[in-house]
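All protein chains of the complex are present and in place, except for one that has been dropped.
First chain written, first letter: the chains are A, B and C, and each begins at residue 1.
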Amino acid sequence: MKNRKLVMIPGPTPVVRSIQDQMGRETVAFGDPDFVKDFKEVIGDLKDIFKTEGEAFVVAGTGTLAMEMGIANITKESYDVLVVSHGFFGDRYVELCQRKGLKVDVLKSEWGTIVPVEEIEKKLKEKNYKAITVTHVDTSTGICAPLAEIGEVVKKFEDTLLVVDGVCATAAEPEYLDEMGIDVLITGSQKAFGVAPGLAIVLAGPKALERRKSLGTIRDYYIDFEKWIPIMRDPAKYFGTPPVNLIWALKESLRIMKEEGIENRYKRHIRVARAMQAALEELGFTLLAEREHRAVTLSNVLYMDGIEDGEFRKVLAEEGVVVAGGLGAYAGKMFRLGHMGNIDFHDLVSTISAIERTLYRLGIKDVLGKGVGKLAEELLK
Amino acid sequence: MKNRKLVMIPGPTPVVRSIQDQMGRETVAFGDPDFVKDFKEVIGDLKDIFKTEGEAFVVAGTGTLAMEMGIANITKESYDVLVVSHGFFGDRYVELCQRKGLKVDVLKSEWGTIVPVEEIEKKLKEKNYKAITVTHVDTSTGICAPLAEIGEVVKKFEDTLLVVDGVCATAAEPEYLDEMGIDVLITGSQKAFGVAPGLAIVLAGPKALERRKSLGTIRDYYIDFEKWIPIMRDPAKYFGTPPVNLIWALKESLRIMKEEGIENRYKRHIRVARAMQAALEELGFTLLAEREHRAVTLSNVLYMDGIEDGEFRKVLAEEGVVVAGGLGAYAGKMFRLGHMGNIDFHDLVSTISAIERTLYRLGIKDVLGKGVGKLAEELLK
Amino acid sequence: MKNRKLVMIPGPTPVVRSIQDQMGRETVAFGDPDFVKDFKEVIGDLKDIFKTEGEAFVVAGTGTLAMEMGIANITKESYDVLVVSHGFFGDRYVELCQRKGLKVDVLKSEWGTIVPVEEIEKKLKEKNYKAITVTHVDTSTGICAPLAEIGEVVKKFEDTLLVVDGVCATAAEPEYLDEMGIDVLITGSQKAFGVAPGLAIVLAGPKALERRKSLGTIRDYYIDFEKWIPIMRDPAKYFGTPPVNLIWALKESLRIMKEEGIENRYKRHIRVARAMQAALEELGFTLLAEREHRAVTLSNVLYMDGIEDGEFRKVLAEEGVVVAGGLGAYAGKMFRLGHMGNIDFHDLVSTISAIERTLYRLGIKDVLGKGVGKLAEELLK
Partner (left out) sequence: MKNRKLVMIPGPTPVVRSIQDQMGRETVAFGDPDFVKDFKEVIGDLKDIFKTEGEAFVVAGTGTLAMEMGIANITKESYDVLVVSHGFFGDRYVELCQRKGLKVDVLKSEWGTIVPVEEIEKKLKEKNYKAITVTHVDTSTGICAPLAEIGEVVKKFEDTLLVVDGVCATAAEPEYLDEMGIDVLITGSQKAFGVAPGLAIVLAGPKALERRKSLGTIRDYYIDFEKWIPIMRDPAKYFGTPPVNLIWALKESLRIMKEEGIENRYKRHIRVARAMQAALEELGFTLLAEREHRAVTLSNVLYMDGIEDGEFRKVLAEEGVVVAGGLGAYAGKMFRLGHMGNIDFHDLVSTISAIERTLYRLGIKDVLGKGVGKLAEELLK
């Protein structure tokens, strides 16, 4: 019997059929009046949902491009920048910023823990940092940064813009730009939005747009806010051809989001994450991320003794579930399991059951039903 | 969180995406050379898989039409016919045959049990029955007739043609026409074939075709074998416009079947049925059909005390699974659960877990994980 | 360069993408509340659009099944029936009625002409005909019967029910049941509805339903009005599994129809037919059907000297357009071209241009652009 392969990695996440159907539509001219209207609506919805008076940018690209876009528009050579890193994706900003000629200081935590907010505040007082970058959820560790608190701290530093990498958080963890003091939010389509990969999504608050203006011409072209602002305000205009079908897909994703209610969506992600994590612990796994800062979008799951990574993931794939491996020092010691976006009870249950069957096949016999039972119990609370 | 609704009724069964895609293709002319080739291949595959030297008929219609087609082509007014009934669908043949002016005798079992094969043999000796009808699996009771044994018996009666209603069995329970002495097999697309509803499928063995010929002109037009034989042999010819997209869908279903291997498919259905039924019993349900004659395609599940049908099915639907209600005297006392066709582990697990959550919500608290555990244990055997 | 193949036969006609998409949806349970609502709406719309206080039936099948359904529900053995035939499909009713044990008289016209209405009236006076059948548009000849006038005549004969075969007319030529005196209208999905083949559609006026009731039990089962009436009134009930996806497809077809307006649709078909027929004549073809009774749904086009049917259709297919051949005595002398349903200017232009290129390739050199020019001129009037 051939099982469907559930893609339970932390991105791309499962794409529901109504979003797939938008991808499969006949492509129209980017100037088609109906498409222009759709694109406008997408931009408006993003600004509404993530609450900014600034601007939303949706361009063909990925989260990686969005990261670069996020920093290139608010800094120039030799600016001081503070990078807060809770893992692999936090670290990425170091190289990226250095390439741009920025002077980079880094605050790193041990994997699985956070950089205490007080340390951030202390550090910010040391220099006139023009920007600070924070990865909201670092998929390498499953750590969720205490963004609201960090936002409160950064607000105290007039010159310091807060750049948030929301790739693995946006649309699942609360992110309200202007309220929370986020100046730039960068993200992608293929995580909690539940859209196929191919979009870089950036939201810039008023201070970020002002900063951009003050920089004059920048060295970057495709990712320059100034090039895209006219298009985002009137998508009938041209700078680069918009990825028509992906924008329709994002529109359907936003429709689903609005139908659910963004607050309900955040609450659902908490409920799902707590249930999945309880189920995984019930099965004897431990989680890398400390409990108080655990992401709701994915779980970074450490193997118990006797379970070998390659074999575990191979058998799990045979049981119909694909997860991701660990990164860095945790390669081979951990698997990463996404549980964000438009997944439902059935996907969760299927995943935990498949993990149980995998453990059973690898010799841990008393697990069948235990995780699924715990999961259901938690979800029904 | 909006759950997908898994359709776990005994038909239509879940249609996999590759079959859906055939449904959604651009329709072509029925005389299109590629379509003619496809249609021919479908007819050939049906004859191969269900092993007959006779003919296969695929026409726009349903199982109900196929039932009528099955009897109208081999009988004429005042013929004696024996109907073996293990439930609602068995009974249907009584009315149908009477309408056609046949003299009908009926052998009925109590719901949940079979008519003993010896009784059938005894009855056949009484008169010169021109036909006997048997419902392979009666979805009202979940009883699977001992078809091979019945076939052996009927073979002894030269004049008696065996008509098998395979609507809820074909492609899941072994049915080899010429070997097993089945003269006419009638079925539909929307059960174990896993295709959308809309096709009547009939296979007629050599004796049935001969009988048809001997009848001369019959009163029926659309369902007359003689009208369709030229088309089934050369689908470029016209009698009625073939349902192009459904035939493509059936072709994809047959491709999946051949890829799996029909014998493997039969074995899988046994394994799945035994596991699902064990899981249901583990949860405290009892099954209507006696163990030795239980269908592999569906389970007819009697409620335990304290569970009310309407509420159970309503809550289960909220948990994302749709099942069917009981028929006849069992309306309100039973639900019917399909587990045939192209379903996979995930669907099964999701279904049992949803049933557990439903029981839990209705006050039976010690069930979470128990059924899923049992299911997995059985499937991993 | 590979050309798309435009299917310009008189059915199946081109299916637009939004209808294809309905075909490709995930199938749901026939009792799914949303589907039940959709089915109900389809039935209601059919009754509204074709104006009857009676009943609409939509079942898995084809036009051929619908023909049988149309006659079987209003007649019993030895009734007198009058068949008016303008071609191959008219003739079909003779055999069909004879099978049912009816006494059949036939009024036939020479192909390309009609049976004068006065002759029909004269004939009806001769016997107590219980039914008269008329093919609205006979695709073998392209003749459209003067249905309104015939209806007026038949109204004078209390006992005579008017059965109209609308397979190649419904949704393109006006058919208002109760107003026009049509008692039974039978049709299929794959012609002017622009849906894939697989549905038999029958509308029965009040007198037809009454007649059915008066007959008691009939010999037919699947096509018995009495079996389906409860389902058409409440599609949550079961008689045979409805072809879920085809019903959705029909619903989308009806939506398109209502958006256009049925009267506008009729007018468009006239405009298109007149333009296509003018273009074909401009190219030197003649049409089989006499001008005053020419169908709007298709053209039956006689070849000019020197053009050989097989070669013409082969080259035309290479140029990307598929048409149908002639039937009966006109096989090899004629091709049949559908221009009904949801086709648009582009399809029409492409078709005429492909015909021009075909003639050119076959040696008639002065045609390029002439037909398309005429077509455009007519359409722009």
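In this section, a contact is a pair of C-beta atoms (placed from the backbone, for glycine too) under 8 Å apart; a residue touches a chain by one contact, two chains touch by 3 or more.
Remember, it's a predicted structure, so these values are computed and weren't measured experimentally.
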Shown chains touched by the chain that is not drawn here: A, B, C
Candidate in contact with the missing chain, chosen from A:Asp21, A:Asp105 or A:Glu318: A:Asp21
Candidates A:Val7, A:Val104, A:Leu215 or A:Ile364 - the one touching the absent chain: A:Val7
Where the missing chain touches chain C, by residue: 1-4, 6, 260, 268, 272, 319-320, 344-346, 349-350, 353-354, 356-357, 360-361, 368-374, 376-377, 379-380
Missing-chain contacts mapped onto chain A: 5, 7, 9, 11-12, 14-15, 20-21, 23-32, 59-65, 67-68, 95-96, 99-101, 188, 190, 196-200, 217-223, 239-246, 322, 324
On chain B, residues whose C-beta touches the chain left out of the figure: 17, 21, 26
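Going forward, only the chains that are shown with their structure count from here on.
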Gap in Å, rounded to a whole number, between the CA centres of chain B and chain A: 47
Centre distance in Å when chain A and chain C are each reduced to the mean of their C-alpha atoms: 55
Residue list for chain B, restricted to those that touch at least two other chains: none
